[in-house]
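Below you'll find the structure, written out as structure tokens, and then a few comments.
All protein chains but one are shown at their positions in the complex.
Each chain carries a letter (A and B) given by its place in the written order, and its residues are counted from 1.
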Amino acid sequence: MMKKSPDQISAERLAGQVSATAAMHGDGTLIEDPAIYAPLVLNDRTFKDVSDTVCGYTEQPAPLWWYAAITVSSATALLAAVMIPYLIITGVGVWGLNNQVDWAWDITNFVFWIGIGHAGTLISAILCLLKQKWRTAVNRSAEAMTIFAVICAGIFPGIHVGRVWFAWMLFPIPNSNAIWPNFRSPLLWDVFAVSTYATVSLLFWYMGMIPDLATLRDRALRRLATGRKMPCVFMLPTGHAVELKFVNIDKIRAFVYGLLSIGWRFSSRHWHRYEAAYLILAGISTPLVLSVHSIVSFDFATSVLPGWHTTIFPPYFVAGAIFGGFAMVLLLLIPLRAVLPNFSDLLTLRHLENMAKILLVTGMMVGFAYGMEFFIAWYGGNEYEWSVFINNRANPAKAPYWWAYWTMITCNVISPQLFWFRALRQNPWVIWFVSLAVTVGMWFERFVIIVTSLHRAWLPGEWHMFWPTWVDIGTFAGSCGIFLTLFLLFAKFLPMFAMAELKAVMPAADPHDDSVHHSGHGPAHAATGGPGGDAHPGHGGGH
Amino acid sequence: MTQAHAHMGPHEPAISDQEYQARLDRLARHPALHEQFTRIRPGEFSGMQHLLLGVGAVGLALTVVGGFVYDIRHALAAYEIGVLAATAMALGALFFVMVFHMTNAGWSTTLRRQYENLAAMLPICMAMVGVALVIEIVSGGVLLRWIGMDPHSDHLLEHKSGYLNTTFLIIRFAVYAGIWTFLSLRLRGWSIEQDTSGDRWLSRRCRFNSGWGLLAFALSTAFFAFDFLMGMDFRFYSTMWGVYYFASSAFGSLAMLAVVFSFLKMRGKLGELVESEHLHDHGKLMFCFTVFWAYIAFGQYFLIWYGNIPEETAYYVFRRSGGWAILGQVLIAVHFFVPFFLLISRVPKRNPKVLGALAFILIAAHVLDMVWIIKPAVDAGGELAPMSWWVDVAAVLGVFSVLGFFLLRAAASAALVPMKDPRLEYALEHVNYV
Partner (left out) sequence: MEGVTDMSDAQMKPGTWARDIAMAIGTYVPGFARPPARFVSERGKPVHGIVGEFATPAAVYHAAEKVRDAGFRRWDVYSPFPIHGMEEAMGIRRTFLPFLVAAIGFSGAGLGLLFQYWVSANAYPLVVQGKPYGAWEPFVPIMFEMGVLPSAFAALFGMLMLNGLPRFHHPLLANERFLSVSDDTFFLCIEAEDAGFDADRIKDLLEEAGARSIELVEDDA
């Protein structure tokens, strides 16, 4: 038990190598030698560095770009605040829906957002169960994204019912005529699944944040105790900073973060139950992630509509959700990595490469499902099914929505293929653009599934095209604004990285190694000495 | 994002060869890697091997006898239950070997050789499937009834004849067998080569080949399942079918491997190379794929039940009537509820004997899964003779004994763990902390 952990040595060695070879080898984490694992935190960071870096994002005054970004995003969010009341007052006719295409952008957006919302819980839960330590670099922001995406998702089914004041009928209670909701309807399962998912994700996110909120609390308390006053600064659009001299921001922080961290005091007896609870939450969230998007897929697949009824839908939707969710994580984090100080020490190129590989894998799963659907549409011999695939979707000569179908294929199946090449999946620019393509492609996937299946029924007399109105577009844009605004608020006010988890995967966290010279001082090594580290080679870690 | 992106060559070492060699030398002296734990002595399990070979021969002979006593369809179905269950297990093992390589998995290094051995049963399984295929073609369609049918006699068959024709079936079978033989033998071969050469770059070669291998695996497994299981009723179709067979194969392989580890541990092999910690994680995978199978099986059944479209629903209507319904309920119990409740707790996962015993239930469930798929397809005309079940038992036992014989032979032919794998040491220290 006293041996030096393999993680430790490789990370130490690599952390030392980084500065010397950085110019040559990216950040030094892209190492392919099977003899070692790449380090998870770069540049020889100490525990304190991690706290300082992560807490710095919330404690330091927000940079100018943050004000610019939140101004734009909240202005966009306002669009939703205008569109939604307009829709409720006027009726769903203000959307481009018609008799034939009675689900379109509303449900497309719903499935799109709920899909995005899956990556957070996936990173937290599944990667936790699989002991993928690199998840610590992205799990917090991905979980936050989950919550915000689910909020955006919840808007659309809420308002698309038309008479929203009857929304209470979704609850499992009898209405005034003693009629109960129909438990055989997938739409009711959706209500349960999405609300359960939102709640559990929130609990999971919050639980993960408790120790980090306590860190923010303690830092504020220490500044208060030592009399170091932090400035409370606002930025004006002109670029001038305005300091509120009479506000001691740390008092507010100590109160708010103190309240949220409910007295967490980093006790090992608490940590033990905390880790057990975390693992349980991970264990139940994993099937939950699968169930939620499976249930969303049941909305379509339990019907007998050609293009909707196919048995692969549940796992196919889940893979697509993970795919789209990871793309969104990358879409947001790659720019943050570039603009926030020291972010790239915690989110290394190797992390990005890992996520690019997940994009490739899930993209292939989605491609597999597209292929299976197409093959079985032919193999099944059902001419209506085949007609949906050829005449409604794929054939440019016959299908009016062919461009949507081919956008989907290009973005979701073809673009991730770039990641077969090392140089491309290790380049943040390429990853970012592919992520953008995937995000677009996943939106189109839902559009293709919903609109192209609906727009032509069995009788040509029932054929209608769907075109969005300005209200459709405005509501969707507004939901993007809501999402980004919430994410920017999160980035400013809450810990963006799971500090406690990051520290726990750092080499210095290994209690079985006595040779770590941490930034600490004093007689730290009085305890039983192990045989020391030189007896062990460098490997281990989480890739 | 502005830093230079010159890229490290894929074969650029992070530590020097001397340093790596010194590490390997140190590792070679590790007491856990003593021959007593990592090698099967020649003839050590010969009694067991002879027994397996004997049971295999008798079982397969009885299957042939059954073919004459009842009919060829019954005997071939019995044989295919065994063969397709065994193929599924080997396929699942191949899948895990590739996933371990792809993810640079550390914890499973000491387990991986047994996965490789089970995967290396694929050529033998393919030979056995090949025998079935020859019988099918020579007899003009036994279980794959479309082989003997005139495509013009049925509208659907005519539509599908571009895919469902004997020539194409043979080509497809050759492709599946080729891909799987290559992957399973090469991945195991490179791993064994590393045992002596200590070349760390072989690990990277395995990883590289696992990349395209997983893609090829996904497609070939799905179409194999279409051809040999779904094709038993050419009218039936389900896009989930490939995923379903994959779920079964992952489930079956983990159960078989749990038996292997349990057996080796009880015979004093592996020692601290495979401890409760490793079995715990292996058990977690078993639990995971118990749930995954249930999810896929339910998803497929549920959507077909809900949609109630004739071509699809016939499959389940028949399997939900008469005795098959009871068998279906038993299947749900032993394939899901029993393993679910037994494996959810940490205690059975950490005890090799308990885990091994439990794995027998899972293997039985896996075979039952194939029974429930295949037998009702044969029984379509109600032609199942009473008391003919002994043929099925003989065939399944026969096939599995042959598999066991070759598996033991493979285990004895190389070290029981990848002796010089770069991540071996990581696996030695593997602990589940929470």
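The rule we apply is simple: contacts are C-beta pairs under 8 Å (C-beta built on N, C-alpha and C of every residue); 3 or more make two chains touch, one makes a residue touch a chain.
It should be emphasised that the depicted structure is a prediction, and the values quoted were computed from it without experimental measurement.
Trainee: Taking the entire complex into account, which one of B:Trp305, B:Phe360 or B:Trp389 touches the absent chain?
Mentor: Spelled out, the listed residue whose C-beta touches the missing chain is B:Trp305.
Trainee: Quick one: which of A:Gly96, A:Pro211, A:Gly380 or A:Gly474 touches the chain that's been left out?
Mentor: Selected residue, touching the omitted chain: A:Pro211.
Trainee: Check the options A:Phe266, A:Trp403, A:Trp420 or A:Trp463 and report the residue that touches the missing chain.
Mentor: Within the whole complex, the residue contacting the unshown chain is A:Phe266.
Trainee: For chain B, which residues lie in contact with the unshown chain of the complex?
Mentor: Missing-chain contacts on chain B: residues 298, 301-302, 305-306, 308, 344, 431, 433.
Trainee: For the chain that got dropped from the picture, name the residues of chain A it touches.
Mentor: Looking at chain A, the ones touching the missing chain are residues 1, 46-48, 51, 172, 174, 178-186, 188-189, 192-193, 196, 199-200, 203-204, 206-207, 211, 214-215, 217-219, 221-222, 225-226, 258-259, 262-277, 280-281, 284-285, 287-288, 291, 294-295, 298, 499-501, 503-504, 508-514, 516, 518-528.
We take it that only the chains that are shown with their structure count from here on.
Trainee: Report the inter-centroid distance (CA atoms only) between chain A and chain B in whole Å.
Mentor: Distance between chain centres: 34 Å.
Trainee: In their complex, what parts of chain A are in touch with chain B?
Mentor: So the residues of chain A in touch with chain B come to 3, 5-6, 13-14, 17, 22-27, 30-37, 129-132, 275-276, 278-279, 287, 290, 294, 298, 301-304, 309-315, 334, 337-338, 361, 364, 368-369, 372-373, 376, 379-382, 420, 422-423, 426-429, 535-541, 543.
Trainee: Which chain B residues qualify as touching chain A in the complex?
Mentor: It comes out as residues 1-15, 19-20, 23, 26, 103-104, 106-107, 155-156, 159-160, 163, 200-201, 203-204, 207, 211, 214-215, 218-219, 222, 226, 237-243, 284, 291, 295-296, 299-300, 302-304, 306-309, 311-312, 422-423, 425-426, 429, 433-434.
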